[in-house]
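I have a structure here, written as structure tokens, and I will follow up with some questions on it.
Omission of a single protein chain aside, the complex is shown with its protein chains in their original locations.
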Amino acid sequence: LSIDSGLFAPIFTTDELLAATGDRAWLQALLDVEAALAGAEADLGVIPAGAATAIAASCQAERFDPDQLGRAARLGGNPVIPLVEALTAAVPVEGRAWVHHGATSQDVLDTAAMLIIGRTLAPIDRDLAGLAGSLAALADRHRDTLMAGRTLLQQALPITFGLKAAGWLVAVLDVRSQVAAVRSRLAVQLGGAAGTLASLGGDGPAVAAGLAARLSLAEPIVPWHTSRQRVAEVAAALGQAAGAAAKIANDIALLMQTEVGEAFEPAAPGRGGSSTLPHKRNPVGAAAVSAAARRAHALLPVIYSGMVQEHERAVGGWQAEWLTLTELLQLAGGAVARVAETVAGLEVDEQAMAVNLARTGGLLMAERVTLALRGTMDRGDATRAVQAAGSRVAQSGLSFAAELLADPAIAAVLTPAELDELLDPAGYLGATTTLVDRALRAHRESVA
Amino acid sequence: LSIDSGLFAPIFTTDELLAATGDRAWLQALLDVEAALAGAEADLGVIPAGAATAIAASCQAERFDPDQLGRAARLGGNPVIPLVEALTAAVPVEGRAWVHHGATSQDVLDTAAMLIIGRTLAPIDRDLAGLAGSLAALADRHRDTLMAGRTLLQQALPITFGLKAAGWLVAVLDVRSQVAAVRSRLAVQLGGAAGTLASLGGDGPAVAAGLAARLSLAEPIVPWHTSRQRVAEVAAALGQAAGAAAKIANDIALLMQTEVGEAFEPAAPGRGGSSTLPHKRNPVGAAAVSAAARRAHALLPVIYSGMVQEHERAVGGWQAEWLTLTELLQLAGGAVARVAETVAGLEVDEQAMAVNLARTGGLLMAERVTLALRGTMDRGDATRAVQAAGSRVAQSGLSFAAELLADPAIAAVLTPAELDELLDPAGYLGATTTLVDRALRAHRESVA
Amino acid sequence: LSIDSGLFAPIFTTDELLAATGDRAWLQALLDVEAALAGAEADLGVIPAGAATAIAASCQAERFDPDQLGRAARLGGNPVIPLVEALTAAVPVEGRAWVHHGATSQDVLDTAAMLIIGRTLAPIDRDLAGLAGSLAALADRHRDTLMAGRTLLQQALPITFGLKAAGWLVAVLDVRSQVAAVRSRLAVQLGGAAGTLASLGGDGPAVAAGLAARLSLAEPIVPWHTSRQRVAEVAAALGQAAGAAAKIANDIALLMQTEVGEAFEPAAPGRGGSSTLPHKRNPVGAAAVSAAARRAHALLPVIYSGMVQEHERAVGGWQAEWLTLTELLQLAGGAVARVAETVAGLEVDEQAMAVNLARTGGLLMAERVTLALRGTMDRGDATRAVQAAGSRVAQSGLSFAAELLADPAIAAVLTPAELDELLDPAGYLGATTTLVDRALRAHRESVA
Partner (left out) sequence: LSIDSGLFAPIFTTDELLAATGDRAWLQALLDVEAALAGAEADLGVIPAGAATAIAASCQAERFDPDQLGRAARLGGNPVIPLVEALTAAVPVEGRAWVHHGATSQDVLDTAAMLIIGRTLAPIDRDLAGLAGSLAALADRHRDTLMAGRTLLQQALPITFGLKAAGWLVAVLDVRSQVAAVRSRLAVQLGGAAGTLASLGGDGPAVAAGLAARLSLAEPIVPWHTSRQRVAEVAAALGQAAGAAAKIANDIALLMQTEVGEAFEPAAPGRGGSSTLPHKRNPVGAAAVSAAARRAHALLPVIYSGMVQEHERAVGGWQAEWLTLTELLQLAGGAVARVAETVAGLEVDEQAMAVNLARTGGLLMAERVTLALRGTMDRGDATRAVQAAGSRVAQSGLSFAAELLADPAIAAVLTPAELDELLDPAGYLGATTTLVDRALRAHRESVA
């Protein structure tokens, strides 16, 4: 009996990722390692060429039953033990004696994990690239689309939606760098029962090199059975991917609020709706991404505290990695895929952005007015005068401009026309355009 | 496509727990809630009796495809939305208009989660009870079996294996108390779209009471859509179960070490062995339990930080609970089951315990000798004299007794016979028997 | 040199909690245990009465330097070792030989931890009670204050602010129950070097009972040096407290948003303001509470995975508890205190609630209209007709009522007057009042 979660899992990840990390994929990765090991050994004359051919021919996942292997794995503690038994039985007689030659279970499982990671990071990185492309397009298109910048959920100063998208974009580019670094570190594991490669005599290092070459993995300095740095690096990169995705998703959920309404996940029949509340536009994508990221981030300490592995093979820390890595790939990849889809179809309501930006009646521009006054007035006086005008607005019902000009000290410095200009958010964007351009340049360089 | 992990999951949990928390079980729990809701509403005349009967007849998990529902759930964000649609289509026409009447998706999912928890805690508690029974038997049998007590992995003072088992036992009894408390708190969820039960008019509270009665769940004071105390309590109890199990498993793994060899997981053909290293007796159960506990404990913050749920329904914190609770039940329950099995068949090597206890040549009894000297000698002098004698042993190769008597100050106080008696570990057990008896009494009371 | 964080810590906790968990408090708790131990032993004639008096007289925290003890603790691994040395030196000669008699470092440290927990839970529970009182007052006062219920951050159905407060209240009452349960479980630790109480001969259990009585702690069944259930229970209760507090704080931060503006943390000069952005009303309390809760929840696995303690004393799991418990108390207590203060002074803008509730032009009442139509129309037809009318609103600019009546099928069922009534949110509150009353009753019972 397997963990089966068809009911919940698809909400948080994609079919592609479930397939890339499922039983069949793991089985094939384990078998790919066995086949490549035999191949590398045959290349060096360690085992007969015919044995390697016979082994390779049997290394097809369809020929083995993962549920049966999983149950059998209870005895020995990992699925490689029964798999090697089943594979040996399946291999023609000339290969049988050479199955798994010189390897220990962990060699095969760790190397297979590296394959699974590499094979799953490929679509994840493709989705990250797609997301980056969509974000670059958004940043470019909305370079001048004014909206309220919000700090601690309060309107602070005007920004453009392009700048917001540029910030999201740079984060995704950073994640891609991490993912690229991690991919280059994926390495073969081959050490034999205690990491000495003893049963391969003097051929161990050459076999390890051959195995690495056949699987397109790096060759490590020494076996890393209980040195889990590269596993931790994978987890960190996936945690970053989930974090960057969830940041974007959460911002969109906040923008979708009934009272804000500035951007929306793409609409589709039945999507995010409620049968009984037809007016709703639920951020269902954001909710799924948030949930996936929460789970992914919680799993990081499993990998990191699991680095404390006993002597030459661990009692728990290693075993805890298998499903944790599997889930990290599913969850982080799922979060990225969902956000990529959301951003690609994001609906932006520029008018709502403008309306919300105007909602404080210019109070949002207080900093600019204060700075303008500071040329003439004392710094503290200017701050206090603008604050006072701002706080009078609520009572008087007058405009911020009117209240500012009602203060003789301010009126002495600024004409109504000057004040109007100061209160125009489009004029107070600082380096916004420069920053958007920088982000777009970084994106172009990343795809060059 | 579902998460499938037949290859790894069985190592960490049992078939029974996988079944109790799998798609079929979740589907049936969701349907049980829909049926009970209709039933409760019919009891009160809120919907026609015939409708409730028609609905109940369709509420069979086999009639629905979890994978299809899971994929459809991507649109609305939870599997209840497509399930209600599919159920409505499946229900005879007289019931169709009354499916899911007055409920929101979260009502059904939360109540189903409570059912899943209750139904899965039953076998977990059964296994805890079995484990407690085995531990009580061990404590009783080995009440006088001397072994080294070890602190910071160093031999400290003699204890008995019965006392060690008694300590394990009391921890398990504590966990059972927590589990019992949690089970009594499992409650129905019914609030409708915003927690007001608006669409049930004045009947809401009565329907909720009826639903609770039909499902043998508690009736909460108010709907708890975004007040997740009881979910956190479940998580805490499961975390405790995993912790207590992993403590025992880890102690056994340490006792199984080649250099210690005092207790062993039960032997079975193929179990814990290695095909190439026939002398090994791997603590594969302990490794699995450790891995399960690591993952379970890491998941706790998903639930606890998920308590911060937005307004009347969360964007992520709630959605993250579904698979997290599922895994917590699988992992904590799996850890308990595996340890129960291990302890039931534990092999204890009393002779190895005795040999190890003698390994320090009596140095282990230094505290007792020091205390005996303190009747006559100054406290500091006694401590220093015993320490000095102890440190001379390594150089001289003489026995600790000989080195003690070589110190005139000690020889002036203790005769060789008195010293021999002092160095007998069986005479320095303090309250050990009393403590074992207390634990056994607590166990008897727990099953009374 | 100590951890000093005067710069950041006060943001997240209170002076009272910092004092209750600081070095001085810990030192005094450790000394209280030493004094009570000597006292209990003197009561039983295990040590001379004069020794106990002499020891007790020296057990004053001011007489010892925590920084010096902490540095000295590096050698032995815990601060009790140097403290016992320093205490022994400080005690008059008649007591000197009896300091720490029969105890091991962990006995003293664990019992002191229980004292610290008990002493710190007292003000935390006082603040929880105060918070519950404020919430009850809010629930009562705003029993009929209409506002939008929001699910997934979208307006869903009308609720009252009283109901929201009632939900917060019940969560706080649940936390108080957990805290009360935990307080009753705080127990003395006394086992000696390996948990056998060997050095106290036959007097061990009686000394433990006397120690418990003197410190008003429970007497455990057996020493719990490596059975950390009660520590885990404390952590869980504190995690719940932080979670309940952060849920309330987060809701308030969302209500404070510029575009929502329905409730506000209490104003004070300089509070939540920005010198350069005078219009802002930052939810600084909510930010602090959120940060505190995030840190508290992350610490839970330190305690839970720390339950896996080796044999009779742990190599890491125990040592990790000291600062973790200290921080959990500071953070959870700090979160509660800050939210209690916020809720006590919460500013509620009932008019803003009404304005926001009207913002969808009645779309919020679609469920009610649909249900009303279902008496006459087919369920699916009714749903579709209402949804269609709702979606026409955006294009036409007409009111929801107008669009509904524009549908002949709807107009055939509902008169304009009937529709007006249906669109009145005050009429669609279901069990809201009943639920508020239930929560208030639970609160009254909790303080009875």
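Every chain is named by a letter (A, B and C) in the order it is written, and numbering of its residues begins at 1.
FYI, contacts are C-beta pairs under 8 Å (C-beta built on N, C-alpha and C of every residue); 3 or more make two chains touch, one makes a residue touch a chain.
The shown structure was predicted, so the numbers you read here are calculated from the model rather than taken from an experiment.
Touch with the chain that is not drawn comes from one residue among C:Ala213, C:Ala320, C:Ala344 or C:Leu398, which is C:Ala320. In the complete assembly, the contact with the undisplayed chain comes from B:Ala253, out of B:Leu69, B:Val99 or B:Ala253.
Contact with the chain that does not appear here is found for just one residue of A:Gly45, A:Gly202 or A:Pro269, A:Gly202. Across A:Ile11, A:Ala90 or A:Leu157, the single residue that touches the chain missing here is A:Leu157. By the touch criterion stated above, the residues of subunit A touching the omitted chain are 77, 96-97, 104, 149-153, 156-159, 163-164, 166-168, 170-171, 174-175, 178, 181, 192-202, 204-205, 220-224, 226-230, 232-233, 236, 239-240, 242-244, 246-247, 250-251, 254, 290, 293-294, 297-298, 300-301, 304-305, 307-315, 367-368, 371, 374, 378-379, 428-432, 434-435, 438-439, 442. Those residues of subunit C that touch the chain absent from the view are 1-12, 15, 18-19, 22-23, 26-27, 66-67, 69-71, 73-79, 81, 84, 104, 193, 199, 250, 253, 268, 270-277, 282-284, 286-295, 298-299, 301-302, 305-306, 314-320, 322-324, 326, 330.
Listed here are the subunit B residues that touch the chain not shown: 148, 150-157, 253-254, 256-260, 274-284, 287, 301, 305, 356, 359-360, 363-364, 366-367, 370, 383, 386-387, 390-391.
As a working rule, only the chains that are shown with their structure count from here on.
Inter-chain centre distance (subunit A to subunit B, centres taken as mean C-alpha positions): 32 Å.
Our note on geometry: subunit B versus subunit C, Cα centroid distance of 24 Å, whole angstroms.
Residues of subunit A found to touch two or more other chains are 253, 274-277, 282-284, 287, 301, 305.
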